[in-house]
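Here the structure is laid out as structure tokens; the discussion comes afterwards.
One chain of protein is taken out of this complex; the other chains stay put.
All chains are identified by letter, namely A and B, in their written order; residue positions are counted from 1 within each chain.
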Amino acid sequence: MDVLQLLVSGLANGCVYGLIALGFVLIYKATEQVNFAQGDFMMLGAFITLGLTNAHYLGLPFWLAAPLAICIMAVLGYLLDYFVLRHLFGQSQTAVVILTIALGFVIRFVAGAIWSHEPQTLESPLAIGDFNVGGVVLGMADIAVIVVTVLMTFFLYQFFQRTKLGLAMQAASQNQMAAYFMGIPVKRVQGMIWGLSGAVAAVAGILFASKGAIDPNAGLLGIKAFAAAVIGGFGSLPGALLGGLIVGVIEPFAARYLAAGYSQIAPYALLLFVLVFRPHGLFAQVRTKKV
Amino acid sequence: MRIHFKTSYDHDIRLFPDWWSFLVYAALVAVAVALPWIMDDFYLGEVTNVLIWAIAGLGLMLLTGQTGQASLGHAAFLALGCYSCVIFMEQGLPFLIAFPLSGILTGIVGTLIAIPAIRMHGIYLAIATIALSILADDVIVLMAPITDGVSGKFAPMITIFGIEIERWTTPDRFYWLVLAITILCTLAYRNILRSPLGRAFAAVRDSEVSATAMGIHIARTKAMAFGISCAITGLGGALMGFYAGAFNNETFSLVISITLLMMIVIGGLGSIHGAFFGAVVVAFLPQALSMGKDLIGGGSVAIPGLETGVFGAILILFILFEPMGIYGRWMKIRIWFELFPFARKDMFKRQKSYLKTERLR
Partner (left out) sequence: MKPLLEIANATLKFGGVVAVNDLSFSVEEGEVYAIVGPNGAGKSTVFNLISRFYQPYEGSISFDGQNLLDRKADAVADLGIARTFQNIELFEHATVLQNLLVGRHRHRRTTLVEEMVFAPRVRREERKHREAVEEVIDFLDLQPYRDKMIAGLPYGVRKVVELGRALASGPRLLLLDEPASGLSVEETQDMRWWIDDIRKQMGITVLMVEHDMGLVSGVCDRVLALADGAKLAEGTPAQVQADPAVIEAYLGAGAA
């Protein structure tokens, strides 16, 4: 039972990592850029919902606030691309990496200034308590996290594989010039993908905030989500979820069975292990340059 | 506009292209040496801080600016340099041996870490180095018997030929020591740049295929860049330890790694000047912010995340409007004056390029 309990809480955490990782992978698939601020997007999404819902702030009903927050984050994502990332055409990947890290700092500061640095809890209808199923304690929020994550991964996967827009997004990243000549509005497509990943981040944020308290530093969770994305293979949506689950499950087990001090390094050790033996991620997608 | 009449190949091989630039730098060094008699101890300490950051920045610049490998884990090498230098000294080695030894050790460890790391590209290297930076913190705690873990260590007194040097009691001597090391590191950096290895670094950065076709061993060259970079950064880290006086596992955090990378981007990637310009921004930003707070009457209330937030905003503005950093802006202003009134706006226009990836799906 003990093992099962650890597994369930690990899976729920892993789903949040997976959702953040989905955001990375979406952007990476469509633009070959990496958004190191995805964790902070998640935090921002959570705080926007909190600001709309909690009685202390606006006090809107949750089921109105949550979609609103998702929309706001989508718009923010689109605007970010429109005003910032679009102007980075031709600059190195490093420039985007460092820019999004800096963006994370800025978001963290702004969130702290608006909502303070004290941990707060979202007044979420998902956080209604725990069930006890055969000795295993299940939080309602945990179940919601798992269900929503699996559904979202499925739909996004279908979106990329089946719809015209999804295919256009992939084409746009692999050869911008060719995609442009094929009539794909490359810039608009990239803006939309940033918007989509903003929305995904908001969902992750709402779910995460339903599981417990959040503060502006919650965005640092993004680093673990990174480990998840890499372990699962950048560029693969189900891979991101799988990576998130692996990292999520490793954590409680490491904390339970490894000596203190070793447990928190387990995800990173695994990450380095994967990178050393598969430098391009578990599902390699890069081939050598053709000359 | 000054015109160089080159009469010998040595004009391009020499450290300084002409007498004028030699004089400028000589004057700069002279002023720097005389600084303790001009400035009070507080500002001297700040300048020392600038120089230490510049050394660490030079280390990362060699890797990121010259060789094109972004590292977000250099705080780990700052820590290694710092801890090893202090531990060597605690074992009774004099500073003059312990200090270079710590640089060499950091360089060797950096090279070893580079062997798997150089197979990674772009973002994967960035992510791996982030993990490295996080692990360093935990490793220091785990190695508490040697590193004293969370409680941390105190930097011992530096003694060189009987002269005692300490940050607080003799800030001028400490400053001169740091200045000397800065000059040595800058010279070594410059020497590497003007010799075959420096060109090999640039070749690896710009085109790995043609570098290979020219006989450059890519992996070995990258590992070397990593090693030298880590060695210089390690020296910077050791000085940082002496500057701080006390340090523990949290002194060299991931934020320091990120700050270091942001610093050289703001300063201007690929130039020695850039490391120094960036260091000035990093070191004086807290001062500027507290002055700004006084101006608007914010008082002494600490605003968490303000420094990193403002620093991040500065970086974003630079990447958007001046990707070549402060150095790039400085060069443009210089060229504008030299060509006056013939400079045109389009001269500095950036080329647009398109993304084409080598991904399979």
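As a convention for this text, a residue touches a chain if its C-beta (ideal position, glycine included) is under 8 Å from a C-beta of that chain, and two chains touch if they have at least 3 such contacts.
Please read these numbers as outputs of a predicted model, since none were measured by experiment.
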*Among B:P36, B:G57 or B:G270, which residue is in touch with the absent chain?*
B:G270
*Would you mind spotting which of B:P94, B:P196, B:G245 or B:G292 touches the chain that isn't drawn?*
B:P196
*For the chain that got dropped from the picture, name the residues of chain B it touches.*
9-10, 12-13, 188, 191-192, 194-200, 202-203, 205-207, 209-218, 224, 228, 270, 351
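One rule holds in what follows: only the chains that are shown with their structure count from here on.
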*Can you check how far apart chain A and chain B are, centre to centre, with Cα atoms defining each centre and the answer in Å?*
32
_Quick check: in the complex, which residue numbers of chain B touch chain A?_
64, 68, 70, 72, 116, 119-124, 126-128, 130-132, 134-135, 138-139, 141-142, 208-209, 258, 261-262, 265, 303-306, 308-313, 315-316, 319-320, 323, 350-361
*What residues on chain A touch chain B, complex-wise?*
28, 31-32, 34, 84, 87-95, 97-99, 101-106, 108-110, 112-113, 117, 170, 173-178, 180, 216, 223, 226-227, 230, 234-235, 261-262, 264-265, 268-269, 271-272, 275-276, 279-281, 285-291
